[in-house]
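Before I ask anything, let me first share the structure, which is written out below as structure tokens.
A protein chain is absent from this complex, but the other protein chains hold their places.
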């Protein structure tokens, strides 16, 4: 038996395969397809202070080996999460990590504080990288000063594992990773979506109501992999890699580049059972290559 | 007959379809496949002051609907260009625009000055966005201060049409477009490749000798389109759009987003005759939609 | 990769038939190795299109017909782009990966006389609905609109279930004009069900609202996942943004803000 355990801050994941925010609901949408308790963790859809309707439709477009979404931060707010969703989560033997979003530093802090007291939630993912909102979101993730401010404020208010989710829409993503580390984050996750656009040439209109949205899927994998590599070279805290992962091979690549764990996003839409197939594939790889612990893969790229 | 003419600075292109630097050699590699004189223009491979060997092999990797290259600036230098290649170009009835690169401001200026006196070269494309060299290249294209310095210096030395090729590896590409405009560039072209990475999971080694390289092809199109849209909103000078173009529909999309002309890059490798098929497709689109001049397409997105 | 856990399935079905009805429409018949789940009219399947580089996401297709005894389902598909084109080229014996059954079906509304209005490929779910209503002993009338006679195909299976009226935009078959102008619309109906182009459905919904007749419409929204996880299929309703793939694709038209 291979050892699949990895640690992110104070959280021990039974394996490095987790699912990405906004791509796996609260996990409950997937219970028909797989045993979600076998996942290392589930990152929930973004949670904000107040309920949000998200963006108008159409909210998506298909692109070559990818998709653009502009869902925005549609969710019923942190109080609804606590009252109506949280109670269902303890039925599952995996970690739920709440993706925390907001328009202002105060909102981030408010949500984080409310989640802090939830016994079964061992950590949050601070989403400073959503490209689909006018205020907050990516604005925090692309300006070093704002990034530092919001991370610092949340770090003070939140006492469990804090993961900061980074935006790829920057000149130097490692600068933001270093800021997160300096401000006491336990981990960084990357990448969120790349700002993108799609047009219907025949109708001469944007395909997405908000004109631009976030690109995800295999198309972005080579960019995500490079960013994980860059960040892993720069920081000491564990890196969670994501962006286009759709096979065990992809996961191995991210881990070799320096990731301690990974998130599977868009690929779940095409095959809702893919995350566990990926897990099987990792075990197979480890056995073929004689790795006894998955931790040995992290940063094991030979150069 | 539809009117296909467009203007970039002082250059009148017979149509908006041109080929991207590094993807079309000096055009001569393609004469078996198509009549290159029918192209709006040909952007040559990067030219530097001294001959360069480029990067070690392997220099490329295939990715989902894209490729990574790390050719580097392999070329025989500006003097070789002037003596051995330039004389052959006048046989073709199209514009050759020389892609100018360097490691220092002085080298850029040297190359630009030497090209300036070549009667048949109506313009240069200043490549401040090559991700595949240690010095110069993208360093100039991702730092506003360096970008301004090199553009200013070249603008002083070069008297014909100056196009600045922008890097997508930045937080705000329109800032760089505005700098180019302020410093007197006649046009900006975008995007160059996105910094990316590929790994061979089985051998646990990078697939590219230099570890990272530049991503191109359809995978990047949604990002390129968004950047062209952003830049076209911000500047007055004409924008040349590129990144993943492989069909007439793609070209229409870039023009609707604000491009005056386009470059076809990676797609030439898969179908060396594609640029003229694209041109036919544009004419077909214009006829179906009742456009008499291709200029009407620029920025015609309805929002 | 058959996984049959709970209610929604991911399953490889075998193509047992693929037939063009006209230049644009074809019927794809697929057989499951397992007993079919309960599938209701208005529900759909997310089809994976293999061998097509342009088709990254699955394609949502309504159930056109279901035969539990032979474990076969039929899909009526219009060749729209790369994905449906690839589906049209499938041969007998090939496998197609599907997630199904998905979405909220049409409801059995109160009353006895129902009008089923379809446009183009929107006929698909109305056939299965017709069968369900017929089985429940209801009187049903179909009103179908096509662009021209060329789009038509053999509709006799619909006629076995109820009366059928036709319109074509160019008058090449049936009444000339749009379904929305057909006199049968004016009769008294207990409920109207509709599926087709959105502008058509909006007019039907307006007529129904005016007459106070309950109306359900099946929307064709772009979908990322099809099973409630991505929120890409959001539709504006009086209850806020709802997912066309879970709270729909069938909506009571008085709930829609369109």
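Worth pointing out:
Letters A, B and C mark the chains as written, and numbering starts fresh at 1 in each.
By our rule, a residue touches a chain if its C-beta (ideal position, glycine included) is under 8 Å from a C-beta of that chain, and two chains touch if they have at least 3 such contacts.
Predicted, not measured: the structure shown is a model, and the values here were computed from it.
Here the chain not displayed is in touch, across the complete complex, with B, C. The chain that is not drawn here is touched, among residues B:49, B:122, B:141 or B:217, by B:217. Shown as candidates are B:57, B:104, B:233 or B:292; the residue that touches the absent chain is B:57.
Check B:24, B:140 or B:254 against the missing chain and you find that the one touching it is B:24. On the side of chain C, the interface with the absent chain consists of residues 51-53, 56, using the contact rule stated above.
Chain B meets the missing chain through residues 22-25, 29-34, 45, 53-54, 56-67, 69, 71, 74, 217-218, 268-273.
The working rule: only the chains that are shown with their structure count from here on.
The chain with its CA mean position farthest from that of chain C is B.
Chain A has the C-alpha centroid lying closest to the overall centroid of all protein C-alpha atoms shown.
Chain B has its Cα centroid 34 Å from the Cα centroid of chain A. We define each chain's centre as the mean of its Cα atoms; on that basis chain A and chain C are separated by 35 Å. In terms of their C-alpha centroids, the spacing between chain B and chain C amounts to 47 Å. Looking at chain B, residues 65 sit in touch with two or more other chains. Under the contact definition stated at the top, the residues of chain C that touch 2 or more other chains are 53.
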